[in-house]
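For this depiction, one protein chain was excluded, whereas all remaining protein chains were kept in their positions.
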Amino acid sequence: MIRDITIGQYYDVPSVIHRLDPRVKLMGVLIYIVALFLIRNPVLYIVPLVVTIVLYAAAKVPASYFFKGLRGIILLLLFTFVFRMLYTPGDVIASFWIFNITSQGVVKAIQMTARIALMITGAALISYTSTPKALADGLEKAFSCFQRIGIPVHDMAIIVMIAFRFIPIMFEELNLLMDAQAARGAKFSEGNILQKCKGVITLLLPLFMMSVNRSSDLAMAMEARGYSGSHEVSRMYPLRYRTADYVSYVLLALYLAAFIFIRVFL
Amino acid sequence: MLKGENISFSYNQAGAEEKAVLKNISFEIREGDFIGLIGSSGSGKTTFVKHLNGLLKATSGTITYNGQNIYEKGYKLSNLRKEVGLVFQYPEHQLFGSTVLKDTMYGPRNLGMTDEEAEESAKSSLKLVGVDESYYYASPMELSGGQKRCVAIAGVLAMKPKILVLDEPAAGLDPETKFMIFDLIRRIQTERNIAIVLVSHHMEDVAQFANRVWVLHDGTLKMDDTPANVFAKVDQLDEMGIGVPQITQLTYELMKSGMPLPHAAISVDEAAKMLTHLLRKGANA
Partner (left out) sequence: MIKIDNIVHKYTVWDDENTKNEKVVLDGISLDIPSSTFMAILGPNGSGKSTLAKHLNVLLLPDEGTVWIDGINTADVDKLWDIRSQVGMVFQNPDNQIIGTSVEEDVAFGPENKNMESSKIRTLVESCLKRVGLWQKRKESPTRLSGGQKQRLGTADALAGVPKCIVMDEPTAMLDPEARKEVIRLIHDLNKNEGITIVLITHHTDEVADADQIVLMKEGHIIGKGTPMEIFSNKELLRAAKMDIPPRVELGDKLREAGIPVPESILTEEKMKSEILRLYNETKGKGEATC
């Protein structure tokens, strides 16, 4: 359960997709998701599916990673599917006990499940092909216009970075605490809700204390290395668009236009 | 008391190859033992101690406590957790109770003691570790680093274990506090007749306190002998990336340079005695 969560799953291989500017990839995810929502005819889901598979292949990310994203939401997918199938009114094609399965329900169920599944696997690709730092830089650059109206985009990018750095460490600490508590007779999976909540408190409190200590340490270390949060900073690898990035933007625009066209005219 | 036979353990990671962390380890902890467990980082020490109270289950092999197989169906691991207390590294980070006393009572309560019993056990353990009564109702956060660690140890002691396993109990402490903790461990052993397993990088401490040393290397138990016999194998230990006490190193090198010492010393006293004898002999002859 909680012990298996991993984050920051950058898959380090050289590929065209890895080399793309993170801003392009962020825009790509956005357009990809918008396009998914424009689809009405379920047959058309073939297109984003093929696109996703091609992109995974181009990024040299193994097929197991494709399914890794789905494993976490398998329950959600199942629930969506069953719920949509049973609660959509229409022409009944089968029925048992108090449930009716309608043909519209089946279509709707496939549509919703496919949409979520494609959204997750497609969006996951960006985390496999970009380092957290690149993503944070990309977000910072993309939203830098907001800095002028007083939104601290740079600070937010730093927060994203630090989160990526420390979430795995916090999970490690959580595991250690669970072991330590178990050694003192705690049973996390037994008892009623109230007892379980109590069990969680015994974990959250020390975890919180450790985080407080950590953040004061970290603040000190950042200050010692010249972080002030207010002045201009540079980058070791500044973001610069290359030909491949411009080409990608054009492809993305065409992709979106195609889906709008189908939605409006067909 | 606690006996393991042919313990092996590997993490089964989905997709990845299985990697054996422990290989075929057999061990026994007897009453009155003070065992020093040494090994370089990555030798499997932490994984191993987690088997001693059933936090991890061996992939193969058996562990018996007083003759009873702990992996048998129906054996309650919570019983074993009561018998084998485990103190992790930096245990003061794991405190959570609103008061020192409440935190110490947590373990006993989990074992099903009544509030009165738990409080009594907690108080006697706090007394043993030397935490003054005036701190019982204070928040653990207000204590000094050394005191916090003592409270954390008391929290495990209050469960009245027969075996106490401590992972690097002196890590990060200054020499004085470290000495206090070791003094405390020795008191725990004699006053409560608890067997001790001490995981440590500090060979001086192991040589000084342990009556038996386990050397773990690459997931196997390479040696199980007295400190003198283990530390005599300076070269072998060196190969495993394990040091020996400084004084052992010194006397060992003297022997290699041709001084006829009977064996490498494991304490300064022993070294001084041997050297005095040898350096005087010539003069007196």
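For the reader, a short list of remarks on this structure follows.
By written order: A and B. Residues from 1 in each chain.
The criterion applied here is as follows: contacts are C-beta pairs under 8 Å (C-beta built on N, C-alpha and C of every residue); 3 or more make two chains touch, one makes a residue touch a chain.
What you are looking at is a predicted structure, and each value in this text was computed from that prediction instead of being measured.
Taking the complete complex into account, B:G172 is the one of B:G32, B:G112, B:G172 or B:P262 that touches the chain left out. For the chain left out of this panel, the touching residue among A:L76, A:I162, A:M209 or A:L252 is A:I162. The chain omitted from view is touched by exactly one of B:E31, B:D183 or B:D269, namely B:D269.
Taking the complete complex into account, residues 40-41, 144-146, 171-177, 201-202, 204, 241, 243, 245-247, 249-250, 253-254, 257-259, 268-269, 271-272, 275-276, 278-283, 285 of chain B touch the chain not shown. Residues touching the missing chain, restricted to chain A, are 8, 12, 131-133, 161-162, 164-165, 168-169, 213-214, 217-218, 220-228, 231-238 (touch as defined at the top).
As a convention for this text, only the chains that are shown with their structure count from here on.
Mean C-alpha positions place chain A and chain B at a centre distance of 43 Å. Residues 64, 176-177, 179-187, 201-203, 205-206, 209-210 of chain A are the ones that touch chain B when the two sit in their complex.
Remark: chain B residues 15, 50, 53, 55, 78, 81-82, 85-86, 88, 91, 93-96, 106-107, 109-111, 141, 155-156, 159 touch chain A in the complex.
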